[in-house]
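Here is the structure we will look at.
One chain of protein is taken out of this complex; the other chains stay put.
So, chain A:
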Amino acid sequence: MNLFQVAWWNVRALRSRLLGLVAMVAVAGAVCLSAIGIASNAQGTTTSQVGESTANRSVTVDSPEGRPDTAQLTDATEKRLAKIAHVESVQHRLQVSMPVRDNPEGADLLYATTYRKALAPPVVKSVRKQLFPLHRGEVVFPASTHGVDLSSMVGRTVTVDAHRYVRPGVGDTVSDRVKVVGLYDPSWQFDGPDTAYADDATVVKWAAAAAGKTTDDYLRTSGWDQLTVVADSAAHVPGVLKAVQRMNYPANSLQQQLQALPGVLQLVSLTGNVLLGVLGVLAFVGAVTVTGALGRQRAQEVGILKAVGFRSRSVMGMLVAEMAIAGVVAAALGVVLAVGASSAAAAGLRRISDIAPYVRDTVPLPGTLTLISLSVATVVVVAAGAVLPARRAARMSPTEAMKDW
């Protein structure tokens, strides 16, 4: 019979003796795949959200306060900046203080900020899948601020006591009700600490009130406090930056940001790579040990096979094939276990607000190519570990091997 057929029969017949090796390699593989999967997914998330995102192609233009020769960041300025070569879009930001009267958690002063698509905060909890753009009267809080956990605020409506300018030295309060529709990762610091994102109309309304102007007048005279100029590619950022600065605006680029993963995810990544090495050693040593032990236990079987005409290399091939089959089973089992383990680990990591933005809501397995490569490598290492003991067993003389029968 074909030696692979015999090997398959043997694996099925001897499965209880191979169980230890299969379980060990499968569990090690599953942990390894989970760690690598989570880390690579987090890295992918970071890359897609920041590294290659509009953030990396952005130039931040601040309000030219104290420069009478430079126009404020009004809609007209926005249009001028949009005409610079290689500019994809210009997005505005306005920020105004937002005293929250009835915040039960005690964080009572936040800064209402308009949302920019180019610098979207990483949402960790929301009332709907597509949170932005916000509807009128909606706000997004940080998940925590000054050590206060705000996660219970989602879905609640709070009162904001906006300040209204009346005349120099005199003001009053304009109360508004806004609904907290989501939370973002508080490590997101592009717009400073204590930022609460709100819809444009609400923020402009409060800012205009604080300045004692109508909203139209405010936008025409005071304008936005910051504009984000997005270049069409990262390579064009320096040129766009220079063009903006030539227009006398204080500007800088944002080519920095979250290139590195948070510490825990760095650790997960490191663990995955260390485990990969451990898996290799375990698989190899396991295969050497199991094949050696089975070879000794099955010496008589080897003798019989050789007596009935199996060549030494066929016997060796059969023993190695058995281990390779065990390796295939272990790799497949490892992938199945990894689906469960990585899902559970990811679910746990998503509970940590600092890490949640990096862990997608999908099964965090490595890419198909990595998965196939690791599975094939597992099988190859297990089979390689079996070669020497299998060779030793296969070279026994049939009469010596059958002596005990």
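Here is the rule we use: a residue touches a chain if its C-beta (ideal position, glycine included) is under 8 Å from a C-beta of that chain, and two chains touch if they have at least 3 such contacts; residues count from 1.
By our rule, contacts and distances are computed from a predicted model.
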Can you tell which of "NADH-quinone oxidoreductase subunit C", "Small basic protein", "Peptide/nickel transport system permease protein" or "ABC transporter ATP-binding protein" UniProt lists for the chain that's not drawn?
"ABC transporter ATP-binding protein"
Looking at A:Pro68, A:Gly147 or A:Gly309, which makes contact with the chain not pictured?
A:Gly309
From the list A:Gly280, A:Gly317 or A:Pro398, pick the residue that touches the absent chain.
A:Pro398
Consider the whole complex, including the chain that is not shown, and state which of A:Met1, A:Val170 or A:Leu369 touches that chain.
A:Met1
Under the stated touch rule, tell me which residues of chain A contact the chain that is not displayed.
1-2, 6, 9-10, 13-14, 300-301, 304-314, 397-399, 402, 405
